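Provided herewith is a single structure, encoded as structure tokens, for subsequent inquiry.
Left out: one protein chain. Kept in place: all the others.
Per-chain numbering from 1; labels A and B assigned in written order.
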Amino acid sequence: MTTIESNPAVPVPADPEYGTQPAPRRRPMRRHVPTVVWLVGILALSALVLYPLLWMVSASFKPSSEFGSNQGFFPENPTVENFVKVLQGIAGIPTWRFFANSVVLGIGAVIGTVISSSMAAYAFARIRFRGGPVLFAAMIGTLLLPFHVLIIPQYIIFRNLGMIDTYWPLLAGKFLATEAFFVFLMVQFIRNLPRELDEAARIDGCGHARIFFSITLPLIKPALITSSIFAFIWSWNDFLGPLLYLNTPEKYPLPLALNIFNDQTSTTDYGATVAIAVLALVPVMLFFIIFQRFLITGVATQGLKG
Amino acid sequence: MFRTLSHRTLTGVAALAVSGLALTGCGGGGGEPAALETDEAITLNYTFWGNDDRAGRYTEAIAAFEDEYPNITINETFSDYPSYWEKRQTEAAGGGLPDVMQFDFTYLREYADNGLLLNLEDYFGSGITTDDIDESLLVTGQLDDGTYAIPTGYSAWSVFQNPGLLAEVGVEPYEGGTSWDDYDAYMASVTEAGGGSVWGGTDYTQRIQDLELELRQDGRELFTEEGELNFTQEELVEHWQKGQDNRDDVTIPQSRLEEINPVSGFGSSLTTSEMSWSNFLGGYLGDSGAEEITIVAPPTSAPDVKDLYRKVGLMQAASATTEHPAEAAAFVDFLINSPEVGEIFGATLGIPASSTQLEGANLEGPDKAVQDYLDSISDRLGEAPAAPVSGYGSIEQTFWTLGKSIGLGAITPEDAAKQFFDEAAVTLGN
Partner (left out) sequence: MATDSAHAPTSGSTAASGTRPADTRRTGAPGTRRARNRDNVAAYIFLSPWLLGFIGLTLGPMLISLYLAFTDYNLFRAPVWTGMDNLTRMAGDDRFWGSVRITLVYVLVGTPIKLAAALAVAMLLNYRARGTGFFRSAFYAPSLIGASVSIALVWRAMFSTDGPVDGTLSFFGINLGGWLGNPSLIMPMMILLAVWQFGAPMVIFLAGLKGVPAELYEAASVDGARAWRKFVSVTVPMLSPVIFFNLLLEMINAFQIFASAYIIGSGTGGPGGATNFYTVYLYARAFQDRQMGYASAMAWVLLLAVGVLAFVLFRTSKSWVHYAGDSK
């Protein structure tokens, strides 16, 4: 059993992506040409992908009346008014409040999802138990039904539990692993772990709890990080849940605030709508930038197949 | 109007009896005047749709109400228009509508017919004062057996024009209230002078309001008294076909409109005119950035017919299941009558329906222009159609969507009319 350090400093010599790779003998070429090509390609690609976002940032400096007449990149009459307006708050509620609410919900979602989904995934992937296949199929089945038809029954449940206008309806599902996406994702990662460590631990007399905490969880760190990222972002962008379950504006998270400058029945302030959307991107962007680092450094114990 | 009045007095008694039964055991009790003797601390939930501007105004209005009724606390909640109705439907299905709601005429019948709204008539004279509201507006909240919502304001169908843009292309504005041919000719001359960057208007056959206008000029309504479509599939085909010449050469291409959506052609300063409800003036000013926008009367084929009407927009209603009906009624009364509220809102909820509120509102600028417009068309204002049929919102939307599809060339008027009638059959049969 050997542990492969995936050292970031050492490029994986054989890049499967790079098709026109020269023969292994000509080493000097191999280092530089691919790097240059790689860099040019990836820069071009990111420019393409980022352009719409940059447009959005640029558009946040357009006065509202320019949105119909000027779809170009640059504002004709740039203004910071949109940001000034957005930062003044809505109906007496300071704007930071919506951000804070979203952060609270996002962190709750991450904690709940990671704990509950990894537990369920361990059971599905590593324990052989009565009813397992049926429950697994049922879990996959929950992915298949469009959620719109569940809205009203779920609303009735939470209403009967007296949870309207609290964060419980938004968080309960996270702590109860109702998003099969995460469970299934972790199942796939756990099943792809070699069993040797489990077996060794068992021989040492470890129970499932011990194996789960000290072997499985550390080994599926990439999946946990990935799930955390998604759980946070999805919670950050969730509109429907907060819309249905929250009544008090002081409890509103950002997505509800994003829509408030946009009234289809009278006046829409497009400038402010885009400005607050740009501001709303900043925290998730930071969250992603911080967490994606773990995607590289987190895995040092893979490849136990030796 | 005479008909509706007598009708109301008759049904009022019955309604009172029914609601008296229904409300047994709840809070203040039905027949009690809204003296609200109780000092018990009460909380009412109130909800509205709108933007940040409206939210700020409601916060002010609620503070004023709470000053007057120190034992009542109003919890407000708000969202944008489509979300608003999704949430209301979910609450209605789950049995938990807010105590008091900003309401839309379009959905009045759907909710009231299903017993979801409080009959406010029980509080007329004892909590809700209706003396200052024009009778013709008040009856819009009335269905067969009671009054379920009270209008805050109204508007009327109109032609908007952008004088600045007209000056640029050098065309005289449409004078308003003349023949459809005149209006078409005006649009054509703008489009010609605009040289491919400015158009005279938008294909008006794609909105159901224009069909309604044409029908009313013909002495008919969109729906029969039984709530069925009051026009034939052939007539609809004809209606849509009539717009073909304009679509080909005159009005702004639908493909261009799709690109700038949700801003309209007029809001983007791409057309010099557009027909819509008069209360859209503020929105148009904001979207286009134009310094001035004028309003004139829509064209007509029968100048003597009272084809236009005062369209109630926003209304206030209460939930049938509220635990505090008397307090809810007091809040509705405050919202529709208080001069203070009138001052806070101006004409942002439509030109105030209550005269006390109108005085308080002290309209100026664009709001004044809307009011002047409404005064100017008084000769053409007829009786408003009955409260829209259940499902009208969906029918109106389908009509517009199909109208746009015709403009894109994605469907023929014949197929569109067939699809519309199929859809309407399902919706109305519901």
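In this text, a contact is a pair of C-beta atoms (placed from the backbone, for glycine too) under 8 Å apart; a residue touches a chain by one contact, two chains touch by 3 or more.
Since this is a predicted model, take the numbers as computed values, not measurements.
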{"item": "Contact partner of the left-out chain, one of B:102, B:119, B:254 or B:348", "value": "B:254"}
{"item": "Candidate in contact with the missing chain, chosen from A:80, A:100 or A:143", "value": "A:143"}
{"item": "Residue in contact with the excluded chain [from B:71, B:114 or B:378]", "value": "B:114"}
{"item": "Chain not shown, touching residues in subunit B", "value": "82, 85-86, 89, 92-93, 110-111, 114, 116, 253-262, 391, 393-394, 397, 400-401, 404-405, 408, 410-411, 419, 426-427, 430"}
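Quick note on the criterion: only the chains that are shown with their structure count from here on.
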{"item": "For subunit A paired with subunit B, centre-to-centre distance based on mean C-alpha positions, whole Å", "value": "41"}
{"item": "Contact set on subunit A toward subunit B in their complex", "value": "63-69, 71, 90-92, 151-152, 155-156, 159, 164, 239, 243-244, 246-249, 256, 259-270, 272"}
{"item": "Sites on subunit B touched by subunit A in the complex", "value": "45, 47, 49-56, 58-59, 75-83, 86-87, 90-91, 93-96, 98, 259-260, 262-264, 267-270, 279-280, 282-283, 286-289, 348"}
